[in-house]
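The complex is shown incomplete by one protein chain, all other protein chains being positioned as in the whole.
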Amino acid sequence: MSVRVGVYVCHCGTNIAGKIDIDEVVRFSEGLENVALVREYKFMCSDPGQALIQKDIEEGKVDRVVVASCSPLMHESTFRSVCERSGINPYLLTMANIREQCSWVHVDAEDSTDKAKDLISAAVSRTSLLEPLEKRVVSINPRTLVIGGGIAGIQVALDLADAGKEVVLVEREPSIGGHMAKFDKTFPTLDCSACILTPRMVSVGQNPNIELLTYSELDEVNGYVGNFEVKIRKKARYVDPELCNGCGMCWEKCPGTRVPRKGNAHEKLSLGPTSSIYMPFMQAVPAVPVIDKDSCIYFQKDKCRICEKVCERNAIKYDMVDEIVEYEVGNIVIATGFKTFDPGIIKRYKYGVLPNVMTSLEFEVMNCAAGSTGGSIVMADGREPESIAIVHCVGSRDNNYHEYCSRVCCMYALKYAHLIKEKTKAEVYDFYIDMRCFGKGYEEFYDRLLGEDVRFVRGKVAEITNVPIHESEKDKLILTVEDTLLGAVRRIPTDMVVLCTALEAPDGLPDIAKMCNVSVGKDGFIIEKHPKLGPVATATDGVFVAGGSQSPKDIPDTVAQASAVSSAVLSMITREKIEIEAATAEIDEDRCCGCRICNTLCPYLAIKFDVEKNVSVVNEALCKGCGTCVAACPSNAITAKHFENRQILAEIEGILSAAK
Amino acid sequence: MKYTYYPGCSVKATANLYQESIDAIAPKLGIELDELDDWNCCGATAYMSVKELMSFALSARNLALAERYHRDIVTPCSACYLVLNKTNHYFSDYPELRKKLGIALEAGGLSYSGNIRVRHLLDVIVNDVGIERIGELVTRKLENLRVVPYYGCQVVRPEKDFDDPDDPKTMDRLIEALGATCVDYPLKTKCCGASLMGTQEKLALSLCKELLANAENRDAHCIITLCPLCQMNLDVYQVKVNRLFKTKFNIPVIYFSQLIGIAMGLPFRDLGLQRLAVKLTRPMKAIVGGA
Partner (left out) sequence: MLAKQVVTESSLNLDFLDEIYSLPGGNEIKKCIQCGTCSGSCPFGQVMDHAPRKIFSLIRAGFRDEVLSSNTIWLCSSCYTCAVRCPKEIKITDVMYALKRLAVKEGITRGKKAVVLSKNFVNLVNKYGRNHETELMTRYILQAEKLNAFSFVTQGWKLFSRGRLPFMPHKIKNIDQLRKILKKVDELGDI
């Protein structure tokens, strides 16, 4: 079969033409076998450039295309569209990368030109043997799974539900709300966190399009974009949500202590009831308690059962078991939030060793009006502190723990400084390395705090001790720090220390990532498709990420990212069908010997085993065409479409034959 | 259990009481410390202040000599431990250094492949012999003896090979295994001033004063240590601390090996206790007995 390959050489301004001799390359290409014509143009990707190709195809002069220009990652889809518009199969195209792999990386012009010739020769050989491939299309189930019921998950769920689409929202804790439910006020506006969050939580609970599964976890995921089958484990609450009316008699009477009832004010910190049957906080959605087995007297010692006795709805069911439910969804959103770093491993800060050293999250709970201290800021022994220290960068910006900056701590440190000034007469010391106030209204908030008599010290705290060297330091927590702006080492005695702990990836994220076929990075967070242009999608089609699980961020950014996800998901849903990769692997049934080596090697879990026929089968929807199975198959039974052995060998031939 | 032993220059001279106590307890603990033949000085902190590669080369010779016995090299001196261990780690981590040291060693007819570990005697005793075995060998009742575990710097930093750099617990566990009471001592890894006692005496004395003051106000009977320089500063210079700061400290500072020897009921003379500048106090003798 004779083919007519058109070779189009791009100047790319001076990016290619500045190094490579275009005329020579054109001359050379004209002499290649199967080449019908060669053209050159300043910018092939431009409209007139594309029009050149289109005209040639429509006039029947070429039926296959080689574009010698930039990386396929840049414009492969552009030129495939041109082919399609002009009437030939879009897979009869090869890009010869004479920019990123040639003109941009080599110094000598002559060598670069020779290499460009090699690359084009290879491309032409390959293109002569390419096969037309059919586009594959799958349908998209309009239901979406959202994993995580914090503000990110809530926002996604509401956006999709308001658009009339069904959502399954899975939350691991007994109630949705996430970390926002534990905050008192939020920066920089100092809104009450619960006040802005709870209306949304209630909306989620009442929206008919949202199936809310709390105290539940993701168990299994199968399938592919548009067609996922997910299994959710509904953990046993031991309280029947259908019967419970949230009256609270059970936790009022419960003698079990999930959170200590004796002990100092800091040990007893809690938002909701401290009993074993409890709601995490009073505005919980759903307003159904759960029994904490580890502290429940019945489950541990087979006594008590008071909650059962006092419940007038007979909603207590000790024999409940975990239940697995299944759903079919089209897209999955990972919105599992974050957890805070445990500063106990930084021994010099004495967290857990000395009293009155607390984490930022503990300080938040203390400040909540609904919390165990009624919103008062108190020391462990209940006294009001005379001075409080706030320490930035505990576990962040530190190669020994987390290299990254946690982004929100500078702002919430300022918030704490303000709250302390508002609620107490305490002196506030803020120890920072830099003050990161990047958002809208953030620098203004810093300005406001500068005016509130906060003692700012630029220096990372070296250590915290209770060993005094002076009378004024007795019974205090002394922070040793170099005040870098002054160049002096200072010892500052305070009554309480709040450590701004790093934000980390939540427990179990690697497991969720594995189930959803996405990856976590070195920092523990989910890897997005592209750090700048694809912050909500992932490398796996149909799986999205929003909020703290992608990287530490504040509430405005979380909500923005969540809505971005909703938009991306709705785009998928309204399209109803999407095109998937055509260059997949194909297994020749006759050659397959059933060894199943490919099954375990496939990084996308795209190969299944047909037990009846005793052969492996590629799920073309999941296959990304990586070629691992092709290389591994001992029977040579697998072909990589668009990268067949003969096509690759032809490329090699092309390079070798072009050599001088 | 046999080990290649690197004593270091100090235990042969001003810290000879350390060596004496080690000689006394080693056979009972079941460890054989085979002194490395013809070892040379490690250079401590002084040599590195003048010459870098030569300083590494001093250690490299010792490591090369020790490697021939295919056993870990064990030292009782924290400074020697740091210098040998650091050289060993850098040998693996920095190819350029490894190459140069190889060339230098070859000039002396030696070579080193980086196959042995450097360990401190405390690590060997607590982790190899084991807490249980040590407990079995205790014959003297040390109940109510309040002992401060003072680690100093160079055994826990910069390499974190066997304990935490800010809050180590190896000696704490040893004290408890011997039946004594381990004092909760936040300054356990604070610097004593080290070699600056020679060149900046007042500054070093002020650091020692803090250490002694905190031992005193925690009602410690004694301080145990594992570094010849720390022992020297806190023991021999204790009277100078008192003179300069008008304090009245009288706290014996002994080596951890001497405490082990006391617990085992060995004669005090065998443990070199008569060489202390600050003698065992009466309250202490009331618990540990005489002789």
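Order as written gives the chain letters A and B; numbering starts at 1 within each chain.
Convention: contacts are C-beta pairs under 8 Å (C-beta built on N, C-alpha and C of every residue); 3 or more make two chains touch, one makes a residue touch a chain.
None of the values given here were measured: they were computed from a predicted structure.
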Check your understanding: Shown chains touched by the missing chain?
Key -> A, B
Point to revise | Residue in contact with the excluded chain [from B:Tyr47, B:Tyr150 or B:Phe268] | key: B:Tyr47
Review point. Where the complex has a chain not shown, which of B:Tyr150, B:Tyr237, B:Tyr255 or B:Phe268 is the residue touching it?
Key: B:Tyr237
Check your understanding: Pick from A:Thr14, A:Ser139, A:Gln206 or A:Thr484: which residue touches the chain that isn't shown?
Key -> A:Thr484
Practice item. Could you please point out the chain B residues that touch the chain left off the display? Key: 9-10, 12-17, 38-41, 43-54, 57-58, 60-61, 82, 90, 93-94, 96-97, 100, 103-110, 153-154, 157-158, 160, 165-166, 189-191, 193-196, 198-201, 203, 207, 236-237, 240, 274-277
Review point. Footprint of the hidden chain on chain A, which residues?
Key: 348, 393, 397-400, 433-434, 458-463, 480-484, 487-489
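Rule of thumb we're sticking to: only the chains that are shown with their structure count from here on.
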Check your understanding: In whole angstrom, what separates the CA-based centres of chain A and chain B?
Key -> 49
Review point. Which residues of chain B touch chain A in their complex?
Key: 164, 166-167, 186-187, 210, 214
Revision key, fill the gap. Interface with chain B, chain A side, in the complex: residues 347-348, 465-467, 469
